[in-house]
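Excerpt of the complex: some chains, original placement.
So that you can tell them apart, the chains are marked A and B in the order they are listed, and the count of residues begins at 1 in each.
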Amino acid sequence: MIISMRPHAPKHEVEHVCERIHEFGFRVHSIVGEERVVIGVVGTGGDVTSCLESLEATPGVERAVRITAPYKFVSKEFRKERTVITVGKAAIGGNEFVTMAGPCSVENEKQIMETAYAVAEGGAKILRGGAFKPRTSPYDFQGMEGEGLKLLAKAREATGLAIVTEVMSDRDVELVAEYADIMQVGARNMQNFAMLKVLGKCGRPVMLKRGLSATIKELLMSAEYIVAHGNPNVMLCERGIRTFETATRNTCDISAVPVLNELTHLPVIIDPSHAVGKRSLVPAICKAAVAVGADGMIVEVHPCPEKAVSDGAQSLTIEGFHAMMKQLQGYLALWASERTA
Amino acid sequence: MIISMRPHAPKHEVEHVCERIHEFGFRVHSIVGEERVVIGVVGTGGDVTSCLESLEATPGVERAVRITAPYKFVSKEFRKERTVITVGKAAIGGNEFVTMAGPCSVENEKQIMETAYAVAEGGAKILRGGAFKPRTSPYDFQGMEGEGLKLLAKAREATGLAIVTEVMSDRDVELVAEYADIMQVGARNMQNFAMLKVLGKCGRPVMLKRGLSATIKELLMSAEYIVAHGNPNVMLCERGIRTFETATRNTCDISAVPVLNELTHLPVIIDPSHAVGKRSLVPAICKAAVAVGADGMIVEVHPCPEKAVSDGAQSLTIEGFHAMMKQLQGYLALWASERTA
């Protein structure tokens, strides 16, 4: 169950509700928002139906909803309308398909500025770029860290693009949140629960990437961590799962988009670059992302992919990105007409 | 290497070429077509470059091509133009996206006739329907077999639709080929090599479904079996692969389409019904199939899915199929303009 209190319900009413919940044998997980308190009723203890009926009649309660899914706040049972996350000029989850683009890693000022201008021109609303880089080998480039964040901020100022960048440790959340418009959680950290809890309090939207072998349910449970700790602005990202197939870097689970659209109100982003790992395959997957109804995509673009310090093979050139964005026009028109139908 | 002889090259020229190949330490795999003989040069024995040069100058040889992929005849290195397979009113691999639709199993005359008329009306060119059914349990319905084939033929006569139906044993190839326009090889038989060899001589186009955990390379090698045994008319079908995810019946490997389009000239069909296993997800995957440039799709449709003897959960209703075909209009227009660009 989730109990939404009336806006600005007084403290004693909230406390009374919590007492009632405890009396029914459940535990309380409350989120104190600016306007209202929302209370998650968790545990397997008591009689759900009686508890629900009782709470509906308790002073201060606006709405009490029974939720059968193991994820509560992110479930469509809790909220039917799409969550729209406004970041810079983009409304993710809204009536426009949002393109995020940029290099895998921030490498230097020239590279990030050149790419930022180019992707903005191509229609992107959000600039991607890694300052903290999760690398399989300790001997590979680990990112420009703080310096990289500053360059991203500079690119934002120059182009008006919002910034999405990865955070890799709960200790860096504060620092990254100073610069980023969207905090990216990488696939390898999808179940870094300590960090997810901190992100619940970071005050920035979060893009949560699906783990390499995470089920859709696990992805939603990880999103629930962030929301249940106070941050409702979470978008999910399908970036390919690990399978036996080696022709592509990962296997793009395109069905994850319609599945998620049935289960959750959170926006869903596709990352075709990591899903397939090969430049020439990216445009086809971008079209598919639009066709299945994703809310946006995040694409790697580099001014000179063969010199990129990471992920060169899957990065589009600037020309490639512009050509692809042109090819997408027709698909985006269909997307928009379906979304607003 | 593959050596194409000139049309109607005399036997002694062919024999001479084969002798030369043996002299270079290779083995010969020849296909005698109606017009010309094509010779696959296989084995790891000799000096490829010298052999190629020598053969190019040998009388009767029209073209000698070096092929680095382990699959030869199905490789794009051998043939750049798309293979177009004409079946009834459909040209699979050509300038029209081809829809195949129908029930999982042929159940009775009323069911198959009703479905056939309905899918034809919706725009399908080919009727699917299983007469021989591969079922996990020996106690499940095993198909109407011969009777089912006769009903399919009746439906063809009535509607003008071509027929695609599964063959499960090399012993049934002849019987099925009497009725079917396209011989379907199910996922569980993708590496039933004995049957693939027989299908090389069956005189009918073959739709080869990807095995549950077959790599793209293995799919192409199985297609090579059929082509190397004399049948160039093979289409490939992505029907979802087996992964850890349980939210869908299988995981639709949508990237397989652009990957195959880079590697082979054979047409590629998507089977969204088996890929996702759930009716409500099928239309999104059909759109994705069109968007990524598949040559067609095969969709399960049943007049009354809840009463279907098999695969009811993933079958569209007739109304659902018609609604989806309407939604696809815009995507199909984009497909056609890209294909003919």
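Everything below uses one rule, namely that a residue touches a chain if its C-beta (ideal position, glycine included) is under 8 Å from a C-beta of that chain, and two chains touch if they have at least 3 such contacts.
All figures in this text were calculated on a predicted structure; none of them were measured in a lab.
K.L.:
Can you report how many copies the full complex contains, not just the 2 shown in place?
P.N.:
Full complex, one repeated sequence, 4 copies overall.
Basically, only the chains that are shown with their structure count from here on.
K.L.:
With centres defined as the mean C-alpha position, give me the subunit A-subunit B separation in Å.
P.N.:
It comes to 38 Å between the two C-alpha centres.
K.L.:
For subunit B, which residues count as touching subunit A in their complex?
P.N.:
213, 215-217, 241, 243-248, 251-259, 262, 275-276, 280-281, 284-285, 287-288, 290-293, 327, 330-331, 334, 337-338
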